[in-house]
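The block underneath contains the structure these notes are about, expressed in structure tokens.
For this view, one protein chain was removed and the others were kept in their places.
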Amino acid sequence: MSNSDTSIGIGARKISPLPSYINKIFHVLFALLLTFIGLMAVTFVIGRVLPTDPAMAIVGNRASEEVYQAMRLQLGLDKPILVQFWLFFTSAIQGDFGQSIMTSRPVVEDIKRFFPATLELATLATLIGVVVGIPFGVLAAVHKGKLIDHFVRVFGLIGYSVPIFWLGMVSLLVFYAWLDLLPGPGRYDFYFEGVVEPVTGVILFDSAMAGEWDMFYNALGHIVLPASMLAFYSLAYISRMTRSFMLDQLNQEYVLTARVKGLPERIVIWSHAFRNVLVQLITVIGLSYANLLEGSVLTETVFAWPGIGLYITNSLFNADMNAVIGGTVVIGVCFVGINMISDILYRLVDPRAR
Amino acid sequence: MALLDTNNAKTGGLRNWLLSDSPTNAFQARAQRFYISWLSFRVNPIAMMGLFIVGSLVVVAILAPWLTGGEGIEQNLTNRLKAPDKEHWFGTDELGRDIYDRIIWGSRVTLYIVFLVSIIVMPIGLLIGTIAGYMGGWVDTILMRITDIFLAFPRLILALAFVSALGPGLENAIIAIAVTTWSPYARLARAEALTVRNSEYILAAEIQGASTLRIVVAHVVPMCLPSIIVRLTLDMAGIILTAAGLGFLGLGAQPPLPEWGVMIATGRDFLLDQWWISTIPGFAILLASMGFNLLGDGLRDVLDPRSGDDG
Partner (left out) sequence: MKKLLFALALTGTMTIGTVFTALAGTPDDTFVIARNTADIINLDPAEVFEFSGAQVITNIYDRVMTFEPDNLTKLVGGTTESYTFSDDGKTITLKMRSGIVFHSGNPMTADDVAFSLQRVVKLKKTPSFIINQFGWNPDNVDKMVQVVDANTVKLTITADLSPGLVLNALSAGIGSVVDKKLVMSHEKDGDLGYEWLKTHSAGSGPYSLKTWKAGELIILEAHAKDRHGAPAMKRVILRHVAEASAQRLLLEKGDVDVAEDLTADQLKGLAGKSGVAIDTFPQSTLMYLAFNQKHEALSKPKVQEALRYAIDYKGLVGSVLDGSYKIHQAFWPSGMWASYDETPYSKDMAKAKALLAESGHGNGFKITIDTLNKSPFKEVAQSVQASLKELGIEGEIILSDGATLWPKYRARKHQLIIARWGPDYSDPHSNADAFAHNPDNRDEAKLTGKLSWRNAWANEGASNDAEAAAKETNLEKRAAMYQALQKKMQSDSSYAIMFQLVGKIGRRDNVSNYIRGATFDQVYFRTVTK
């Protein structure tokens, strides 16, 4: 799992290749389980030492002491912490994270509602990152030291350096308020509320399946800005890694041989060199995708995007620890899962790792 | 002793001493390695640009009292929300404080965060990683499982949770950022430790009866340092951005401290009419993290050429 590294030196060196596939799968499942338990334990402990008080979040500032104590009892806050964790853990294993304080609904139901919004955003952002980032990277490598190379590099560095929440605010101001090119914050205009019965919860998908194209375009308009903001980082990352991998390949002997043979440059680049790069890129894309899933909190705040990041943050401020733990575990499992999948894909595609 | 050597070498000129083919002691060897790195660093325009930005940041932070007319916290309610002009280069904010002053003093806050996070993260990551890598076995397994859990955690959310638990504030934000950033360093250090653990000089040290701690600290850690430093420099931009994000969410620095992320958050309410309040600190963050990114890029080219030809 060397690919857990988040910004440089991705997948270049393998640390300890394991003997067989079966072993690997068990190993990975075990790691997943441990991570799952660890995530819950850490979040749970944090939840219990928070100065925010879940009982207070429910009964409010004006409650009498009697009402407040009754709520503490009802939430089981009087029990020893280990008992509390055990109770929570056993029901969580069965997929029950309890009730959310803020929404008065089961946490699992909330996650079903909020997670697709984040998934939609992160997926689109990764797509933009891939579609724009890879050609950028390849072009930069091929024209090393030329204008386009510098452009890609500077663009990438800005992507790494800009505070996304700030850029989001400014872009909302420019594209929504001043230029009137794009719709404002939120996932879609409210008059589309209830038009489509949520099937997957991914609005673009649901509305397209139902043939509600007005809603589809509206939702697409709404997602353009937040997805672009989020894509900026992933674009920077993917183009940078692509460039670096391509340079490696272009220095290899087989490229020289192909050129000597008189193959057109286009074929040398795309059919030979790029094909080899593709394998390495899988890990990079997977990693950037996983990062976007967890890193969308600030973007969601700025664009009032009802996603899991915003859900967790708001819950945290209101001591809604069931919701925080539920949301964190979902994101954590996704993170590990995506890394695992890209790791497996890498092994399947790369002849050397097979 | 080192001083003496330097004086002796002066006879042949410092440059000769630094470039001599046969260094006479460890100090000279180290100085040489450093000097040669510097030579290649110096010709790298990107790296020099980064060094320039980071250097200016440091200078501005040090000279803050002389560059400004106050401490950036003096209120003037009759002079609030003024657009940039000759008197207030970057305008004034909602409490009539000079934004130029606040930006300048804010550079101290930013550097303070970066510095503290670095000196917390580096030893923790190094120690856990090198011990795991060097000792192997169950120690490795346990330490790496813990590391994996922290790696799998949604970073910003973990940081948020930690700050909420510790109470909002600059120092707590720094601790929270450190808690969420040490894990990749442990991974990196472990990987480096694995490559050196069977080296002959380590075996030699073991035979001489050196303790595990001594071997790790004296022989393994120094080998892991370059890649950790490169990684840290590249991460500094991320640290700045995370700290600003925490400030933006109200969990970082508390008023009246002029932290740039907090300034953006405050300016948010004024974005439509008084754009300068949040736009200017945004640029300040962009510039500072850009500086660290450029510097890190350059450092990597120089110190750690294995990790890909990115320059």
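Order of writing sets the chain letters: A and B. Residues in each chain are counted from 1.
Everything that follows uses one rule, which is that contacts are C-beta pairs under 8 Å (C-beta built on N, C-alpha and C of every residue); 3 or more make two chains touch, one makes a residue touch a chain.
Note that the structure is a prediction, hence the values are computed from the model and not measured.
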item: Touching residue (missing chain; options A:I37, A:L127 or A:I148); value: A:I148
item: Positions on chain A contacted by the hidden chain, ascending; value: 50-54, 56-68, 70, 100-105, 110, 113-114, 139, 147-148, 151, 169, 172-173, 176-177, 179-186, 189-191, 193-194, 217-218, 220-221, 224, 301, 304, 306, 310-311, 314, 317-319
item: Where the missing chain touches chain B, by residue; value: 75, 77-78, 80-81, 94-96, 164, 167-168, 250, 254-256, 268-274
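Everything below uses one rule, namely that only the chains that are shown with their structure count from here on.
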item: Centroid spacing, where centroids are CA-atom means, of chain A and chain B in whole angstrom; value: 25
item: Parts of chain B lying in touch with chain A, wherever the complex brings them together; value: 46, 145-146, 148-149, 151-158, 160-162, 164-165, 167, 184, 187-188, 190-191, 194, 227, 230-231, 234-235, 237-238, 241, 244-245, 248-249, 261, 264, 268, 271-272, 275, 278-279, 282, 285-286, 289-290, 293-294, 297, 300, 306-310
item: Complex contact set, residues of chain A against chain B; value: 1-2, 4-9, 12-13, 15-16, 31, 34-35, 38-39, 42-43, 46-47, 49-52, 153, 157-158, 160-167, 169-170, 173, 177, 240, 243-245, 247-248, 294-295, 297-298, 301, 309, 312-313, 316-317, 324, 327-328, 331-332, 335-336
